[in-house]
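For this depiction, one protein chain was excluded, whereas all remaining protein chains were kept in their positions.
When the chains are written out, they are named A, B and C in that same order, and each has its own residue count from 1.
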């Protein structure tokens, strides 16, 4: 059960004290306070855990200071959409909004290699009006003898270059909690020239200890990728690990599933689940066309499969696109063959915009039809 | 190797005789003649089988009467896109065009039940300008004790009603070759009021004997569904069975794959392979959103998942949509829960049109970009 | 509901007439008579379909001539193990017993090629005391341009050779009902020198029309393979198609599932389901190690993977082994690389015997433990 307090309710107010006192006297009920501090207002939610069936929803809602009470089902207590649950989705980070309503493109390098390549990429992004990117410093590789990323050594200069080109958010994968500290330290040392969205990859979706530690910090939002060999339900439960530890600023990422039934694509593209994730939870949904498709093959209409599956995700309401570009794919240290070229960036963005416009038209159509 | 003759070349002409004679003298080469008779012209292709590596492409192309020679790779000899193969895709049937360039919607009943329901459906289709539909008479059911369709008894009245409402093509599944005869007979007896596209379902994708028999007739085109538990390559080889038996008027249908990794959808939606099938073969590609999704669940934007995956298929260039409607889903004998309502038909068609317009815009964008 | 009559009850007896009359007067109940004629006795079962919930089990059991009444659950009505259902499993065909209690090995050629190869195989079988074999005349091939088997032309001489070498049962795949007629005719013309177990392969597991036609004849038993891309439940329902059409003399075959998660084996070996099939149904269970594994790779202990998975099936209680041998694998037209050599036959049989002895010891151990 979640007790949502009136916006900006002061913790020192008598109303607040009364609510806390009321709940403290209920037997077998534990509470956990969750605060979301936005630019204009502070939202406080009190999670009630334990024998909540015995509580009277109407009685709690009648307390001064309480805005609403939501009874949550067992599944996805914090992130789920529960009956009569009209709480908004999403969050804002470093000036960029993430929600189930809008769309952000994160084009960038799968793996940071040279400062020249990073700068070329960032220049192209600025030239095309982009304020988000992806940059991989820590790379989990199937083979232990493959290049594993530059790690913490590249963080400072990547952040500074990003800041120079007006990037507000970098999606960056981490594979161990020590890397979280390294990133926070580098951000601090460089004076926060940009922001970082921590990315947890498909091999770590059920690395619960990492999720708990990342979930305990609330400075940086998290992009959690779906596990490529587990059910959707299991991956959504993994997201709940982050939320239950304290950080609900999560984007959920689809990136294709591991089975040869999706051949010749590298993974079986699962973007049909974009609307499913939005129905089951309040998380914005990201798609990763590059790792799903894994090739630069095109269909006879001239469009690359990567473009096609991106359009498929976007026309169904995806909220974020994570896509690999590279100034010189042949020289990329990781996943070069699938990278798009810098000169394809405006073309890609226009293609995305076309799909997004179609989605918005469809959404309006649904509204008109359902209003009848 | 395929020798494509000049359009309308007469079989009694000296050029034709010379070509046939030339090929007859080549050792270890067998030939098979394939003719495609369209409204305005007759196309003749001669398939060469055997030791074709020894043949001289340029020499054959220099024969009078020969338009072009295509060397085919081993895979999908007839249906495949081979190097330098610019032959057009598609065919025309009963006035309706099927190709990789255009889009046809087949809304209708999963299973024929009562004449009243069939007529309501057809009336709604005509009111919305549709000339194609789906109507199932023979239903393969997982459980032997489930309703198996009305079979041949309903054919005559279904065809007559279809003709009455201006339907040009009915997609109708068959599960045994005897049903092909029943359909042809019923069409004949009723005076061909409509046309039939034979549908081969996912459980019979590798029923090779059925494919050979269906492939030997060329009157009716075929919609072959992908096998839901085999690789794409295996299903494309199944299509080649039809073509190698003589009938290349095939639409290839995607309908979702059987694995719980696609839950909560009934099957794992595989429409990311729309562009793949178009790249590998010259077949138009159909999508079946109803059986892929299997529910009427909607996302918070109000759009049903069935609408979303349809839009995903169409924005990537799908050429045919097979979708279940029913005037009274609660009374449907098969797959009622997923059926769309008749009042949703104009809404669905408008949604499809929006996705199709976006696809065409994307295709034009690709042309412009690639022209640079 | 199944009414099991006393053994050898005469259809002209007053008891029989009374039972039929009693059931005929029950409203909304249809009956179907099923007879199993063995060497020493005739068993008659009456299947009751319809509103059986209203019937009184005890009352029916009290009728003279009735041995027992079994209330069947919805799943696998005929083949399933129902509550308190102690009916025996299995059947006898041409002197060979098939049941959940014993084990038969069917070593032989995946595809019939030359009379010399067939005869070498049969000679080896006789030399090793075998009376069953596999011989493929009709081969379903993924690629339409591959060798499709010699078909009916080889039937007569294969049957005669089999008879000459004392073979009692040949497992032979059919892919169309016309082949059933061809086999029956060839058996008749050659004077039934051997018997045939019709095999329905994994691509036709849900070819329901073929199942219905094969199920309507009761002369030849059937080996139904599990579909390699569907759930076990769906395949067991396919077996029920055969039984509900009239023929319950079915062996259920496991042959591996299609997914790259089983690499480097050709299919994902599923013999852990041997005990599952025996728990859910009364069918004997066959394993096909050759098509599951698909290679002749061996582990460091010298044993081929084909031997290992065979032992795995047998030690868990498998009742039939279908395995490919060939006198000259390099010359085999189908699946040569996985075939065992004739000189490996005694070695293979001894390996199977070791696993079977272990199974029987384990079964006795269970009996002793459960008796405590």
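The rule is short, and it goes like this: a residue touches a chain if its C-beta (ideal position, glycine included) is under 8 Å from a C-beta of that chain, and two chains touch if they have at least 3 such contacts.
Computed from a prediction, not measured in an experiment: that's the story for all the values here.
J.: Of the listed residues A:6, A:26 or A:176, which contacts the missing chain in the full complex?
T.: Counting the whole complex, the residue in contact with the absent chain is A:176.
J.: Which of A:6, A:57, A:126 or A:258 sits in contact with the chain that's absent?
T.: Touches the omitted chain: A:258.
J.: Of the residues A:36, A:219 or A:234, which one touches the chain left out of the display?
T.: Spelled out, the listed residue whose C-beta touches the missing chain is A:234.
J.: Among C:269, C:286 or C:320, which one touches the chain that has been omitted from the display?
T.: Result: among the candidates, C:269 touches the missing chain.
J.: Considering the whole complex, not just the chains shown, which residues of chain C touch the missing one?
T.: 81, 100, 229-233, 257, 259-265, 268-276, 278-279, 292-293, 297-303, 305, 307-309, 311-313, 315-317, 344, 347, 350-351, 354-355, 357-358, 361-363, 365-367, 369-370
J.: Across the whole complex, list the residues on chain A that are touched by the chain not included here.
T.: Within chain A, the residues that touch the unshown chain are 77, 140-145, 175-176, 203-204, 206-210, 227-231, 234, 237, 240-241, 244-245, 258.
J.: Considering the whole complex rather than only what is displayed, give the residues of chain B touching the chain that is not shown.
T.: Interface residues of chain B facing the absent chain: 259-261.
Assume only the chains that are shown with their structure count from here on.
J.: Starting from the mean Cα coordinates of chain A and chain C, work out the distance between those two points in Å.
T.: Inter-chain centre distance comes to 52 Å.
J.: Would you kindly tell me how far, in whole Å, the mean C-alpha position of chain C lies from that of chain B?
T.: Roughly 37 Å, centre to centre.
J.: At what distance in angstrom does the C-alpha mean of chain B lie from that of chain A?
T.: For chain A versus chain B, the centre distance works out to 39 Å.
J.: Could you list the positions in chain C whose residues touch two or more of the other chains?
T.: There are none in chain C.
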